[in-house]
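We show some of the complex, not the whole, and keep each chain where it was.
Letters are used for the chains, namely A, B and C, taken in the order the chains are written, and counting of residues starts over at 1 for each.
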Amino acid sequence: ERNGFPEVIFSMGKTPEQVASIMNTIYKHSPIVLATRATQEHYKAVQELNPEAMYHAIAGCITLGSPSTALRPYKVSIVAAGTSDIPVAEEAVVTLDAIGITTERVYDVGVAGIHRLFAHIESLRQAQVVIVIAGMEGALPSVVGGLVSCPVIAVPTSVGYGAHFQGLAPLLTMLNSCASGITVVNIDNGFGAAIAAGNICKAIHNFTD
Amino acid sequence: ERNGFPEVIFSMGKTPEQVASIMNTIYKHSPIVLATRATQEHYKAVQELNPEAMYHAIAGCITLGSPSTALRPYKVSIVAAGTSDIPVAEEAVVTLDAIGITTERVYDVGVAGIHRLFAHIESLRQAQVVIVIAGMEGALPSVVGGLVSCPVIAVPTSVGYGAHFQGLAPLLTMLNSCASGITVVNIDNGFGAAIAAGNICKAIHNFTD
Amino acid sequence: ERNGFPEVIFSMGKTPEQVASIMNTIYKHSPIVLATRATQEHYKAVQELNPEAMYHAIAGCITLGSPSTALRPYKVSIVAAGTSDIPVAEEAVVTLDAIGITTERVYDVGVAGIHRLFAHIESLRQAQVVIVIAGMEGALPSVVGGLVSCPVIAVPTSVGYGAHFQGLAPLLTMLNSCASGITVVNIDNGFGAAIAAGNICKAIHNFTD
């Protein structure tokens, strides 16, 4: 891909055979290939063609190959509010792993457990980018944005019910955040947040080169 | 009124003469009358019939008479996030004043000035009810709800722009709050929050009687 | 928890094992633990670790342990409009039971059976708080609010079809209620209404202490 990142297949709506064949083709000329939104069935088909493929079950991702090490010095922290937000967070982690960026997981630190967040502040402040993932009312990015001064990328999730409208509530919360400078990606789009974070790390890398 | 609270006129959509005449009629048999959403023009018409009427300009309220003192021992704290939320907060304050409940204003303590909120925690914890008013993303009630254990009533305001949709964003935020036990009233409805808080104070009063 | 209430696990989106393990851990240092939105499967896993666990099938709740008796003198009435609203009402009842507050069920008293509501008025008037649960057009809280003077907490439910939009219709009805002082929680959120009612009872308790 244009920016040196792994090529990525969006598996939703593709048959296991289609995903397996596309990954196999790309893998011939790429050191690493990633498939997101992949099921166990997708994985089985991929594994048949490429037995070394790995399945990241919680993230719903398949990877083939190993990442470049160029961006290893940069760290992205992935902060997730609740247990149910972890699959989205893991999609971000696996994507960043495939890019070759160092990741830090800070999970289960939502409003109910905000003291747990405070225990990680020093570590968060050493990250180049913080990705914050939250469902329900989606207030966590505002809180994190008030604690760190690096770029913060917010990911609303579809975790909630009733007047949550499948993620609309936290999406609007994040777009209207008082903590200025927060940017937002689509509902449940852990992948997109990881690519955005990757682009920032690359911008640092390119400038210092 | 049924519950011993002042009678209240909603002035929006009524002529100055209508408001003046209704207030005057009620005042004959009531110690205190309140008109909300009232303009300077409404006030002028009221004043002509009842020169002792008072206009609360920021709240957009007119009062006639003085409150009962029965509920004076109870305190409601009114917390407002930003400068632009103050008119809604003042509508709550004037309504509570008319009911005869002690009020405490804690203004300008939004996310950007959250340390100012912390300075008031002890005082907030001595209130029987806390009303929290916020526009933008509306995250303040969740924060306050995490700090106090008394009833918290959240009021979303129409202060914001873009994907705020005239208050829809903070309304959804508050309905989905992780800080369980928060209840919500209509957008910009400072009056309704005050009546709800008044009902709680009366419940305390009735029980202890 | 901060306010002396039982700790609560939201089971939706968690595996039976996760729920069982969290409940077990908390139970070690807490007299009572509650899990909401729990299925029969969640219950089985909990029961394996803690055979004394109880499943409240209609409410979809699991409890471990017994409540404190401090708030027993306070009564919350739970009013439900229709048969299909009962699961939400029971979530409120089980939560209040776990807090240790006395509850009264007033079910099946919607518009079609409003005379049945009238038969309960005296009893409702002895409650410290009334929770009103309704789907369809959600008019019941306005009616109840006109009959009692204590705090009224309204819970819209997703029971309905067509232009009901999974609870949006009664949610808007309740937020716009002419019966001032009504406060609202999220669609189907019987738990949240119970915590809010519990906070009010505690406010009474704390003041009278």
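The rule is simple: a contact is a pair of C-beta atoms (placed from the backbone, for glycine too) under 8 Å apart; a residue touches a chain by one contact, two chains touch by 3 or more.
If you're wondering where the values come from, they're calculated on a predicted model, not measured in any experiment.
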Full complex, copies of the single sequence (shown: 3): 8
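Quick note on the criterion: only the chains that are shown with their structure count from here on.
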Overall pattern in which the protein chains touch one another (line/ring/star/complete/other): complete
Identity of the most central chain, Cα criterion: C
Interface composition of copies chain A and chain C: same or different, split at half: different
Geometric centre distance via CA averages, chain B-chain A, whole Å: 42
Centre distance in Å when chain B and chain C are each reduced to the mean of their C-alpha atoms: 26
Whole-Å separation of chain centres (CA-atom averages), chain A against chain C: 36
Shared-contact residues (touching 2 or more other chains) in chain A: 162-164
Interface residues, chain C side, partner chain B - complex: 2-4, 8, 74, 128-129, 146, 149-153, 171, 175-176, 180-187, 191-193, 195-196, 198-200, 202-204, 206-208
Chain C residues touching chain A - in the complex, by the definition given at the top: 12-14, 18, 156, 158, 166-168, 171, 186-189
Chain B residues touching chain A - in the complex, by the definition given at the top: 81, 110-112, 114, 136-139, 142-143, 146, 160, 162-165, 168-170, 172-179
